[in-house]
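See structure below.
Just one protein chain is left out here, and the rest sit where they should.
Read from first to last, the chains carry the letters A and B; within each, the first residue is number 1.
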Amino acid sequence: MTVLADLTFSALALSAVYFLAASGLSLIYGLMDVLNFAHGLFMTLGAYAAWDLTTHLASGLGAPTIFALGVGASIIAGAVVAGLTELLLIRPLYGRPISQILVTIGLDLAAVGLLLGGFGSNSLSLPVPLWFFEATHWGALNLPNADFVALAAGIVVLVGLEWFLRRTRYGIIIRAGVENRDMVRALGVDVGRAFTLVFVLGGAMAGLAGLLNSVVFNGDLVSPLQGDGLLIFAFIVVVIGGLGSIRGSAVAALLVGVVQDFSNYYLSSHPGMAEIGNLSVVLLLAVVLEWRPRGLFGGTI
Amino acid sequence: MSAAVELTDVHVSLGGSHVLQGVSLAAPEGEVLALLGRNGVGKTTTLRALMGLVPHTGSVRVLGQDVSRWPAHRVARLGVAYVPEDRDVFSALTVAENLRLAEQVAAPDYDAVYELFPELRERARQRAGTLSGGQQQMVAVARALLNRWPLLVVDEPSKGLAPRLVSELTDVLARVSATTTMLLVEQNLAVVRRLARHIVVLDHGAVVHQGPVADLDDEDLMRQLLGVSA
Partner (left out) sequence: MRGRALGITLGAALVALLALVPLIGLHVPWVLPGTVDVVNATGTLEVLALCFIFAGVALGYDVLFGYTGLLSLGPVTFFGTGVYVFDIALSRWGWPLASALGLTVAVTLVLALVLGAISLRVGGIAFAMVTLAFAQAFYYLVEDNPHNLTGGDTGLALSSTRLPALLSGAVSNTRSLYWLALVYLVLAAAVVRVVTTSATGHVLVAVRENEQRVEVLGLRPFGFKLAAFTLSSLVAAGGGVVYILLIGTAVPSAVASTTLTLSILVMVVLGGPGSAWGPVAGAFAYVYLQQYLLKVAAEPSFASLPAVARVPLSQPQFLLGAIFVLFVLFVPGGFAGAVARARARLASRRPAAPPPRGDA
């Protein structure tokens, strides 16, 4: 029973990180038809920005403050780089969706190459408050604090995003644009600004996802290729949830996190099944697509 | 009298086919011009080219400006309200959100819109995707009237509506036309007769006839141009 509860909790934390990574990707795709390969880069840069800032701050500030600043750095780095990507690389290629995908692939290759050159292929260690490694005891349950943080971040972002999409003018523009971009333009709305905005938002969430991924699942290590690994799962979550749907991303993230974590726990110790967690996620994708080619929530946001 | 809309030698190619082959027409200011033609001759494409929604060559002048290379949102903000052929209301958005999206001026005229379509006020919080076809058309027209823009471009407003709704909608458009220049695509010739003063007929992507609305009474001509007896 406690194993089940512990496991569910860690699956939820994993789902939260997937959601942070996938929701921006899904919004960007839904609004602009751009499959953003540079999203993995935004995640990696978020983690590196946090590493860079936190290792250069005076330790007198105290670990929690330093870490909070690191969180801010990861969000800002992701948002700024994503915004620049949209303005400088995506915008000149409007109307050419394949070229837009290709340019994000090129950016990812080039920037990861630079990171490899500048920081080396070895992982760097993030300074993280000790509190993260401790666990909160609830009766017989042992819930790691790091998982709490990931889960809380996921919930806050989900609620905030829903609020933004439903209550603000730009949120309405984005939801309408996912449905019919041309008609939004024909009403006199400059959709281009919404394009930049979804990149900035998606980049911010990706930066945070990259940092949390390091802290919660990578033993506080930051590496140049971490984002690209996470990106594959974010893609899978987006396709399962339905391209362009935030709620779909949330549900799919839960599904993927649970399937991956449970199959890992129960099956990976069998010989030749060390990767069963990852494989079962791909299997889940195939099953969902056979049943619903447009994903669980395809077409709604 | 100056023209509110002036297309000169407009060409459009879509998916490899040459859809508009040099359309030239002018819609006089303060009047209603009806654009007619059989199915698939390029009426909708003409309106989309005017709105900047499809790539085209040739010149498009709207409300005194050369908008040939403008993006759609700038054309619209010049003062062009557009009601597209299949309504294109945003089905995931509520009625109120659909209207809010269309607000482009400091004081959108909700009173006038709700006076014309009282039903929309009651259904403000309903998702547009769950509305009937007629109600969706009301949303599409309401969106276009909100800003009191000087030019209204309407694509087949009566398409798929019950006769009673068609006449209600025609009443609304007739009231609007008193203050607004209108470019109207319409297959229902009774509606055209009520609203328009001049007609332009397209065939195979080019203008084949222009004249006063009275030309609709020339049965031979109409059979030849539209394939219907008027």
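Definition applied: contacts are C-beta pairs under 8 Å (C-beta built on N, C-alpha and C of every residue); 3 or more make two chains touch, one makes a residue touch a chain.
Since the model is a prediction, treat every value here as computed from it, not as a measurement.
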Where the missing chain makes contact, among the chains that are shown: A, B
Absent-chain contact - pick from A:T8, A:S99 or A:N180: A:S99
Contact residue for the chain not shown (choose from A:L27, A:A50, A:A73 or A:V112): A:V112
Sole residue of A:A5, A:L57, A:I76 or A:L89 that reaches the chain not shown, by the stated touch rule: A:L89
For chain A, the residues touching the chain missing from this view: 29, 33, 35, 89, 92-93, 98-99, 101-103, 105-114, 116-118, 228, 232, 235-236, 238-239, 243, 271-275, 278-279, 282-283, 285-286, 289-290, 293-295
Positions on chain B where the hidden chain makes contact: 11, 13, 15-16, 18
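The working rule: only the chains that are shown with their structure count from here on.
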Distance between the centres, which are taken as Cα means, of chain B and chain A, whole angstrom: 43
Chain B residues within the chain A interface of the complex: 51-53, 71-73, 76-77, 82, 84, 88, 90-93, 97-98, 100-102, 104, 143, 147
Interfacial residue positions of chain A with respect to chain B in the complex: 169, 172-173, 175-176, 178-180, 182-191, 300-301
